[in-house]
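This report concerns only the one structure given below.
Of the protein chains in this complex, one is absent; all others appear in place.
The block that comes next holds subunit A.
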Amino acid sequence: MADLLSIKDLVIEATSYPPGEKPRTVTLVDGVSVSLEKGRVLGLIGESGAGKSTIGLAAMAYGRGGVRLTGGEVRLNGRNIRGAGAVTLRELRGREVTYVAQSAAAAFNPAKKLMEQVIETCLLHKIMTRPAAEARAVELFRKLGLPNPEGFGNRYPHQVSGGQLQRAMTAMALCPKPDLVIFDEPTTALDVTTQIEVLAAIKEAIHDQGVAAIYITHDLAVVAQVADDIMVLRHGKTVEYGPTDQIINRPGQAYTQALVSVREIAHVEKPDAAPILTVDAVTARYKGTNFDVLKRVSVAVAPGQTLAVVGESGSGKSTLARAITGLLPAGQGAITFAGRCLSPDLAGRSRDDLRELQMIYQMADTAMNPRQTVGTIIGRPLEFYFGLKGAEKAKRVAELLDQIEMGKGFAERYPAELSGGQKQRVCIARALAAKPKLIICDEVTSALDPLVADGILKLLLELQAREGVAYLFITHDLATVRAIADKIAVMYRGEVVRYGQKSDVLSPPFDDYTDLLLSSVPEMRLGWLEEVLGRRRMESAGN
């Protein structure tokens, strides 16, 4: 059978404009070849910047921003579409190939009803009449497990949840009966408990409709559940390309092996000790609301140890961090730190309270002033808390840079000149500069590629061993929890539903929510998704 999509020696370039230098051409994708038959699913996997999305969009002959498809060929249904005219491309986009974006919340037009957007392609290309398209959309809503399929289309994007929007986006892509659908990280922005449902819905829909798909993700465990073949990409080049079974179970390349084994840091928990931070029955709500975001939350952190706070978005884990730091004053309850009772709001805290309690954020990018050098950023707490100046300050900055495994040459650089992992390291150094007793880490590895995140976790553990600093580690990722925690608190809807030593929390018997959470984490083996869903179906049938 002829291939539906065949990409040969594709070269994709863009022009980069480094500040103060001449514009230069950078190669984003270099000589990649792909072939895809009707009804098959190809997984594209790699770190950010590997060129996965760029290749996915190239299948629609689309270059984001100034991206240009400069070499090779992209054959769709037998004809080369690279360099085709605008009219030809408009004809095939939406008719032959459709696209599911990473953030459905941003990819839907906020001013239009979902139904209008879902059937727009069908009407535009005159694939079906309006009644037929609406009927098909409702049918897809039902298949994808959306609530009230008949009425769902009458809602606006802001009126439904993120998981529902992602499914609506899938319905939008499938509605015009395309030959090929590009899924660009469709579940990355979702909680694990939602991800598993969306993943299952997408997989079923692909098979039902008999379409081919390109599934782009950075999560190998996810792609292993849906793809027939996998291509591993790095720096715009193919590292390895083969059937899913072979890539997961018998990876040929060292890079693929590293990706497969990345989730296996072993961390032995330390025995419980007298706490340095105690949060006792803390309740908090945001101004102007009458709803408690934290409901009588009690946890404790021992010196030199890590408490991991786990939960999905909206569970209150970041709010807990805000209550501890005083950014959101707790309504009730007490927070004791290093033997002192902390004032609920920031204004009532001493300078030592502030110094000994530091915070690192998810988005290292926005947590640094882009107009300051790394040296200034790290030097600021040294000056503020310890009054260091001149050579003394520079010496300490160099020491801190050494601790985060970056050379002292980095002191002169600006944040924009650093990679994602390096930026997060600078943020760690800035927190360390205050010589804190406790650092609150809010999803510090969530925005990073797995291998880079791994490096950050190892660094945090080393620093803990050397400096004896305690961490309150907020995350939604259970692999990260296993790698770093001594104690775990599982949060759900503002309450701590499970709390204790890591080994106790992660061993059965589980409460319902923890069970759901743990079993939803994708595992790196074929057939895991069907196994979990089958088990859940049997359990609910048994009840």
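Simple rule for what comes next: contacts are C-beta pairs under 8 Å (C-beta built on N, C-alpha and C of every residue); 3 or more make two chains touch, one makes a residue touch a chain; residues count from 1.
One rule holds in what follows: contacts and distances are computed from a predicted model.
Student: Looking at UniProt, which of "ABC transporter permease subunit", "Putative secreted hydrolase", "ATP synthase subunit b" or "OpgC protein" names the chain that isn't shown?
Tutor: This omitted chain is identified in its UniProt record as "ABC transporter permease subunit".
Student: Among A:T121, A:S318 or A:Q403, which residue is in touch with the absent chain?
Tutor: A:T121
Student: Looking at A:A106, A:A281 or A:M538, which residue reaches the missing chain?
Tutor: A:A106
Student: Touching the hidden chain in the complete assembly: which of A:R40, A:R82, A:R95 or A:K502 does that?
Tutor: For the chain that is not drawn, the touching residue is A:R95.
Student: Since one chain has been left out of the picture, which residues of subunit A touch it in the full complex?
Tutor: Looking at subunit A, the ones touching the missing chain are residues 60, 62, 64, 89-95, 98-99, 101, 103, 106-112, 120-121, 124-125, 155-156, 158-159.
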